[in-house]
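The following block contains the structure, expressed as structure tokens.
A single protein chain has been omitted; all remaining protein chains appear in their positions.
In this document, chain identifiers A, B, C, D and E correspond to the written order of the chains, with residue numbering beginning at 1 in each.
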Amino acid sequence: MPSPKFKPSPEVLSGDTADIYFVRTIEILRKEKLNPVATMEVFGSRAGILCGIEEVKALLAEVLPADNREVWALAEGDGISPKEVVLRITAPYQSYGVYETAIVGMLAQTSGWATAARECVDAAGGIPLISFGVRHVHPSVAGMMDYAAVVGGCVGCSSVVGARLADVEASGTIPHALIIVVGDTVEATMLFDKHMPPEVTRVSLVDTFRDEAEESLRVAGALRERLQSVRLDTPSERGGVTVELVKEVRARLDQAGFGHVKIFVSGGVNPERIARFLESKAPVDGFGVGSYISGARPIDFTADLHEIEGKPIAKRGRIPGVTPNPRLKQVL
Amino acid sequence: MPSPKFKPSPEVLSGDTADIYFVRTIEILRKEKLNPVATMEVFGSRAGILCGIEEVKALLAEVLPADNREVWALAEGDGISPKEVVLRITAPYQSYGVYETAIVGMLAQTSGWATAARECVDAAGGIPLISFGVRHVHPSVAGMMDYAAVVGGCVGCSSVVGARLADVEASGTIPHALIIVVGDTVEATMLFDKHMPPEVTRVSLVDTFRDEAEESLRVAGALRERLQSVRLDTPSERGGVTVELVKEVRARLDQAGFGHVKIFVSGGVNPERIARFLESKAPVDGFGVGSYISGARPIDFTADLHEIEGKPIAKRGRIPGVTPNPRLKQVL
Amino acid sequence: MPSPKFKPSPEVLSGDTADIYFVRTIEILRKEKLNPVATMEVFGSRAGILCGIEEVKALLAEVLPADNREVWALAEGDGISPKEVVLRITAPYQSYGVYETAIVGMLAQTSGWATAARECVDAAGGIPLISFGVRHVHPSVAGMMDYAAVVGGCVGCSSVVGARLADVEASGTIPHALIIVVGDTVEATMLFDKHMPPEVTRVSLVDTFRDEAEESLRVAGALRERLQSVRLDTPSERGGVTVELVKEVRARLDQAGFGHVKIFVSGGVNPERIARFLESKAPVDGFGVGSYISGARPIDFTADLHEIEGKPIAKRGRIPGVTPNPRLKQVL
Amino acid sequence: MPSPKFKPSPEVLSGDTADIYFVRTIEILRKEKLNPVATMEVFGSRAGILCGIEEVKALLAEVLPADNREVWALAEGDGISPKEVVLRITAPYQSYGVYETAIVGMLAQTSGWATAARECVDAAGGIPLISFGVRHVHPSVAGMMDYAAVVGGCVGCSSVVGARLADVEASGTIPHALIIVVGDTVEATMLFDKHMPPEVTRVSLVDTFRDEAEESLRVAGALRERLQSVRLDTPSERGGVTVELVKEVRARLDQAGFGHVKIFVSGGVNPERIARFLESKAPVDGFGVGSYISGARPIDFTADLHEIEGKPIAKRGRIPGVTPNPRLKQVL
Amino acid sequence: MPSPKFKPSPEVLSGDTADIYFVRTIEILRKEKLNPVATMEVFGSRAGILCGIEEVKALLAEVLPADNREVWALAEGDGISPKEVVLRITAPYQSYGVYETAIVGMLAQTSGWATAARECVDAAGGIPLISFGVRHVHPSVAGMMDYAAVVGGCVGCSSVVGARLADVEASGTIPHALIIVVGDTVEATMLFDKHMPPEVTRVSLVDTFRDEAEESLRVAGALRERLQSVRLDTPSERGGVTVELVKEVRARLDQAGFGHVKIFVSGGVNPERIARFLESKAPVDGFGVGSYISGARPIDFTADLHEIEGKPIAKRGRIPGVTPNPRLKQVL
Partner (left out) sequence: MPSPKFKPSPEVLSGDTADIYFVRTIEILRKEKLNPVATMEVFGSRAGILCGIEEVKALLAEVLPADNREVWALAEGDGISPKEVVLRITAPYQSYGVYETAIVGMLAQTSGWATAARECVDAAGGIPLISFGVRHVHPSVAGMMDYAAVVGGCVGCSSVVGARLADVEASGTIPHALIIVVGDTVEATMLFDKHMPPEVTRVSLVDTFRDEAEESLRVAGALRERLQSVRLDTPSERGGVTVELVKEVRARLDQAGFGHVKIFVSGGVNPERIARFLESKAPVDGFGVGSYISGARPIDFTADLHEIEGKPIAKRGRIPGVTPNPRLKQVL
């Protein structure tokens, strides 16, 4: 599990990212000099993988009074059940009330992404997965998305910022753009090989101009033992990557003596398709997963007050008092 | 339509949010001194409302060479068709190739949010909608989410940062937290009324401790003509907000002489539920929409090179050359 | 199993409730002096719980000639299979032919009701059920419906006549009407407590004017140890009784020291909902079942002649001669 | 529309068929000397045909104080909408509170039966229907069931008591039992013809021992112009009555010169099957409908207090005060 | 409509292809000297296109006695309704009874094939279809299958024998086998062009070794104006022929100045896929249809005797006597 150093942004600390009614609530309570010690509990709406709790802890460590706080939480990457309490804060309400929006927001999307990544990982049964979906999220959360994918079990990711956050090497092949600018797949691959340092793996993309099987043999013939993998990313207009295509490329590479060249598959990869590749024994050596992870629905989290000055209370629909959860650990 | 001043962040400009293979591609092209004028086209995978194009334009204005660029685009808030070209860039490839990830990322989530907002707006037939979902996204994109919701047609939003970006007033009622801290709905509403400036609308939340109909009559009796609305946000544990509940609260308020008090509904609101309220003629005066907008699936955008130095080219599955779209306007 | 004394009504004995063609058939046979000993068998169209057979036996005991009759039957409350013979009559045809309509009619609805009751009982796994559906059937069969519900396994019923027939105490709580006439739930409950003899259990209905949780605490506070149960009957306009409501009322009662007060649930109760309550471990102490039992589809019964003067015969589609069923016992 | 003289039974008047909590409520109110004028409204849960209101009116006429009552109602056989008020009673509550169970019970099953009958009538497009299902209900409600079927649009019914109540002639053919006792269809039909008065129509049942087409020709040959109809009631073991069977019997009867003999179809008849016969232009002259009507689900009716001493009131989920319905007529 | 000269085979005339019980029936009737004039009618089980009736007429012309026969029939290619009489034979029964099997057999498969062809033709809205499925039927019926496809509306077929029977030119392109034997698509196409007479159209198959778009441009470049079409037959392992592939090949051919080269599509073609190509405006110039036609389910035909010596008769389930059908024409 990566352990980055998160630091709350000025925008969060200022309350600007909050729902305005929390800003107003704190203003009213201050004017009324009401600042009871309050216990808030946070739970998610569905099962999944918890992510974002490290960032939440970094925020709470900065805003809660050091001498009057108690925070219990589950850990980054933990599996969670529907409505299970994942975080419990006890502190003077004015110190954290305005951050309710940020706290549940930090958990929502990242837990959604980590959960989707875990579904793919579970389907892949040991075949490594790389997060490729950074292009489908806003650059402001690009790093957090790739970080969450790694929390969920991906072994790598494609963005620089995500790799840094998740403490892995950024992974990539050759984009279609380079091949089109250069005008030929083999030539582009050779330029890549010429200029990249040796520790960068050589993975060629073989669906740009010609049939994948033909192109695979061409790039393998050009780079020979230096070629680590070919990537199949056939567009839907050509039927996408099929089980049979993978098997045929494998067979033709082997027949030509390129048994060392691995096959990496991307394009519309999701748990169902991964499972189909595995069931059909398609010899895939790695998957790139894009929008299945990056487009995952957030897990909505809810925060509720359960005690005011040690007295159980709750809104209708909730049970007053602290909700027992022996899995929680004290973190502050 | 709001028209904010977007400014590319240092993280985007540095290439840190990019897929690493674009970083490497630019490095290779530089070493090879290859920098052809290239035309890239961008299209979305499904129909929807375009959002994020203003932010993309701000980025391109900064990175493309002023004397050798041409950019055509659709406008913020435009409806788009599947695979319709929404952006066409012609410039030296080295100047923008590394930003492909950021460009399509800026469009993906925001267009998804704006599209979901528009679906709600279309269902609501003139009843105003407020974006309430900021708590379900990461604080780093909280403002963009609320901005996109307004682009899609919401008349307001709950976050401070989103309201600023979208140039609207931030909207809010009274959170459950204030009522629980204070201990009674009427008392909390009166404190709100006491401390808030007159231009802030008085909207009480009436489901915290007692039955909604009973509580509505209590707060209306306390604030009388100063009470603008009650908000129904009944939790699912109490069956959520039903058509019949709205009708009954309306009838009881009217019978007690509080015909001026409006009814605002939130909690699980989506186009289908909005439609059901309208069909059943439930007298709703406004809706708060949360995760239907904030959890909307991004619209995946794709960028393809179609010309190199004026010569049509394309990868397999795409048609070489410029794709005609008379709706595009030159923006740079 | 209750064992009431059934007595055939004059209307049945006169043949008035019969299909007229049986009346005419007997008239023809009399004029022709045709009165063979005939064997008739009766079976149901689907599996279920047999009910009404006691009433049928009472009728046959009165109309069949004591010296020339033989009746075999299954017992009240027995499980039956589709097309299983449940009754076999051998006697001169003129003595019973006109009662074919009444015989199968006595079995049809009551077996349908008893079967539905049994489905609920099976789902409830030991939690007691009361039949509450008398308001959904015609008063002429009110007693038979409640009797059949008890045959099917309910421990009580709400109608006076049904309780008498089934030899149980009639069960009831407090109707909404009393609370509305009195104007307050607590006051109505106290009047009930004041006037009812001590052996009548005190069960308050807590959804009339206020939230169920709030009202439960109010009535418990008023009657204290004399309050046996609260009944939750939340209308669908308020979302019905949910699992979470039951849990919350239980928790709030317990927190307030009213652990002795039981929770009784009614409103749309059926096997599926009972199962959901049990699966979710909702602490329900009893269910009131209404239209699932009272609106149950009758089990259609068919009567066929299989022997005439000891000679096997049957219409097309049936097999001539006596159908073996070792479960039948001779009852006349 | 039939207009029978209904008279409340002693069992209903005594309160024995009531839910016991109404009995207790009246006892409490008497002891407390509480007897406000109360307005009760009754509505059904789903759309259908109203039946039983005549019987309800007969009950109310007997129990309400003649000088302090007002009753508004829809009429027997009226179409009703879901939740439409069909009955409104204003009178001292003690005079009618105990009859709430009986009032809604009188409406529930009969309206269910009448509604099912109407569905069949609507499907049949003018072809006459006879209610044949008395054997599937308890003899105590046999008459009410057949009466409701006629209210719903059937032109006749098979029970003596139902025919009397509905003021029609009881209809019948020849039962299988007579044919089996006699041993031959033709012989049985001739005995029927010999003994029945001329006004009874001669309808032979032709599926007992031989193929329907063969038997139809045999009985037509025997009775010739005195045979009015043949009834096809083929058991499911022989595939039931098919469209093709009806057409063939018609053709064979016509070819043999028996064009005057009509064809009457029974056995599993329901709106869907009626529609199929009509679409396929099967020459059916009449249908006998059994369990589709007799086994129809009751329409659950609900009674609510809406005013006490002229003051609007209601339980949660209902709107206080009188519900406007211009279709109601004053009946008492 | 083609009008071939059919001649009954010796195997049919000998009775060898008959069900043996017809052989035995004729033997019994001969021994009993029973040879009544009998009328047999033939109908199909479902709607479709009649085919095979010409072959049946050729058989009947040979076996029925010229002076004692009357045959009425619909015409080859006529649309037929379910159970519509398509053929009526009146002649001495011994002359044709043994051929019942052959008569309905001649109609069954061919009508099934013609019907399936018509469905494709109807979907194609004027785009020509060629029957390509001869490889999926036994060679003994290869000609009849292709003949039926032309009766159903195909403009050509691939088999020599079918083309002769249907009086069209046999159609073909270049098989994969020739390309594989020669080793290159362009070379194979040039050999075809070198050796085939000018009236044979030049259609190249472009999916064997390379990407279809690339190969299309290569063969067009080699044969230029002599190339009439390219055939796309992409295997399912490569995603089959997609709408986008057709559009792209069209665009690339046009861009390269080969606007005269048509596109012919084969592989899994059926009405649904044809419709999708048309809806998506894919520029297809012709379709090759294989197993949708050749694997079509036969239309089962039934033959029934309806008159013996002019007297109406029929088995149960059928109506005796001649069934009126004004569309029948006398053919013998």
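In the analysis below, a residue touches a chain if its C-beta (ideal position, glycine included) is under 8 Å from a C-beta of that chain, and two chains touch if they have at least 3 such contacts.
Remember, it's a predicted structure, so these values are computed and weren't measured experimentally.
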Considering all chains of the complex, which shown ones does the missing chain contact?
A, C, D, E
Chain not shown: contacting residue from E:Thr173, E:Ser229 or E:Thr323:
E:Thr173
I need the residue numbers on subunit C that touch the omitted chain, in ascending order.
312, 316-321
State which residues belonging to subunit D touch the missing partner chain.
209-211, 214, 234, 236-240, 242, 244-245, 248
Positions on subunit A contacted by the hidden chain, ascending
211, 213, 244, 247-248, 251-252, 255
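The definition used in the following text is that only the chains that are shown with their structure count from here on.
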Using the contact definition stated above, find the chains touching both subunit B and subunit E.
A, D
Of D-E and C-D, the pair joined by more C-beta contact pairs is C-D
Which one of the chains is farthest from subunit C, going by Cα centres?
E
Shared interface numbering between subunit C and subunit B [over half = same, under half = different]
same
In whole angstrom, how far does the Cα centroid of subunit A sit from the Cα centroid of subunit E?
57
Whole-angstrom distance, CA centroid of subunit A to CA centroid of subunit D, is 65
From the mean C-alpha coordinate of subunit A to that of subunit B, what's the distance rounded to whole Å?
22
Where subunit B touches two or more other chains at once, the residues are 209-211, 234, 236-238, 244, 248, 316-318
Would you identify the shape of the chain contact graph, picking one of line, ring, star, complete or other?
other
